[in-house]
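Complex shown without one protein chain; remaining protein chains in place.
Coming up: subunit A.
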């Protein structure tokens, strides 16, 4: 079953993540979703709940996104589940389901002591709870918190901020017993006491007493102490909300929670449970990251996947009452034979402990109080070798920063969203050049934010320069370099680096300069010194694949191709034993060519009238089209004709990044033009132009830029848009990011290319005219020139010997490289310890 009706009970953090994850994987909305929410607000960031007291309102904490095919019913809690009829009942009616997802979270655990129900006694779970606390605190003097764990300390801080004298009562002998050890707890207590919060540790609350007006007035403790108080917050742990499941006869975990397997499925195969209400193989998790992982598992299962819950990292880092506290891995040293390295600095009020394996080689866990700068690196290193000497790690963050580069690919950089170093590196390689881009691509740093410094360091480690300097060889960015080259009419890299840079260049600046020289029309990209600047794709005019072979993509403008040409492609692929795949850009990719075969392949293609498709270049790729008014009953303009004209006009234009485009012949938008850098959609009277869209890691719809344009006016605007982009964008910056980064955004762009506010338009128009007249097919030019052809040899001393390392096996009737992708290096399991307080 990969479609039908899903009912989700609960629109909390995890319920919402489930819906987002499902829509991500099921964009056609084969699953129709109904979300039943008890709260009257859509999902918000409960982790940052306390920000309410810093003035954050519900909008700022909002996590809710609306999706097609998802109905959210606020203030309509589920009251029962009828498994036989597969319906969920609410006060308003019945909701039939094919699949039911329980995401009901937890409720605060209130110990069964006398007076727990008195007016003035609150819990700390929802925005409504906080609003009530804040209102009740007006004009009152003293507050007490029952519970000295993570949540209790947050509540204590809130009471302080509300101006109440505050006490904390904790049954365990130290604060945050689940996370820190005795010494860490002692350091924490010093901080807390200095803030004027009184701590009563190792003592139980026996009763709450009312005053003359009937509301709470005092706490009685087991040691006989009586604490006068006007307000009490109970933060003594949480209980999974499993009442619906229990009533429906589903099995529960040994300590409560809806029992699920690692697929997050309950004992009824149509019912899943995720988040704090779920007990995966019997264990409940009181943190959001494991809940998010469960949400992804269920979303994957609903689209036919086989994901399983990977286990959870229960590491935490918080700023509690202004004190940094972190604990991770085996913080309590439960591993047999483990060693502790501790560091206490009473003057700086810092306490740190690292737990190491018995041979002192592997980091198992640790506790940091007072200074948690080392947390991201340390947490990511759990289970692996220490990134530096223990004391260096604990003493200063310089050493830590330097060591981030040494983290293994499997290290979890962001445990809230289960993002590994490898994910970050892939995103960086895919073009993410700053922290906001990384956050958007990978979700790293979007929950607790503690890994953001590490994201910066990983960008540095990957050689992504966040300062304007392009790299160590040039102090300016791409735009300035472009202006230097253009204004001073520089035609070689050696002159540019001698006059405006230093050193020999590198794989960052050389391709940038190559692209600038190409944009400014400096002849063939493989001529003279320019050849040495090109990366391997441009150097061989083909796309390098993982086995060292290349792929070939002939241009098929607008996706229109004659049967004869289609046959030629088939014949070439057959004769050279190439793997053939239709691309997303309406053309055909031929894989598995060796360098010495490339000219032979292209000889055949060029003779048949094909030319380079520039799939290898940071250049215009394709202009996709739908079939348009020529055939389609709905089409209003000739989209294919326009797409071909645009593709031929801009083919070969070198740019800071690849450029994609599409033309749709009517508003039905079959060509998906809005996911392109420039997209055109036909109207009854002309064309609408959309700018700045892209697919990929961070999909973005293009914005409407101008409407009902004539073909001529359309082309003028696109000419200027592209040339302005080529001149001013940063290295590897797609048009979307370029527009976003512009002061004034789309309006600024409009003022420059429509109203000519900078007086640039004539220059941009002339530059594009030069490009159009100067174009010639790169591949034809190579085939005509023995000097250029000589690069295409396997071995300089054995040109007749093909590279013996490139070999193929047959899969589904086609050649593919031998050996699958290298298996992901050791699947390190996170150390699951120090579970948060879940009490029955």
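Basically, a residue touches a chain if its C-beta (ideal position, glycine included) is under 8 Å from a C-beta of that chain, and two chains touch if they have at least 3 such contacts; residues count from 1.
By definition in this document, contacts and distances are computed from a predicted model.
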item: "Carbohydrate ABC transporter ATP-binding protein (CUT1 family)", "Nitrogen fixation protein NifU", "Nitrite reductase (NADH) small subunit" or "Cysteine desulfurase" - which is the UniProt name of the missing chain; value: "Nitrite reductase (NADH) small subunit"
item: Touching residue (missing chain; options A:429, A:567, A:769 or A:809); value: A:429
item: Of A:282, A:503 or A:570, the one touching the omitted chain in the full complex; value: A:503
item: Option from A:544, A:648 or A:742 whose C-beta touches the chain left out; value: A:544
item: Where the missing chain touches subunit A, by residue; value: 405-406, 429, 461, 463, 472-473, 503-507, 509-511, 529, 531-533, 535-536, 539-540, 544, 546-548, 793-798, 801, 803, 805, 822
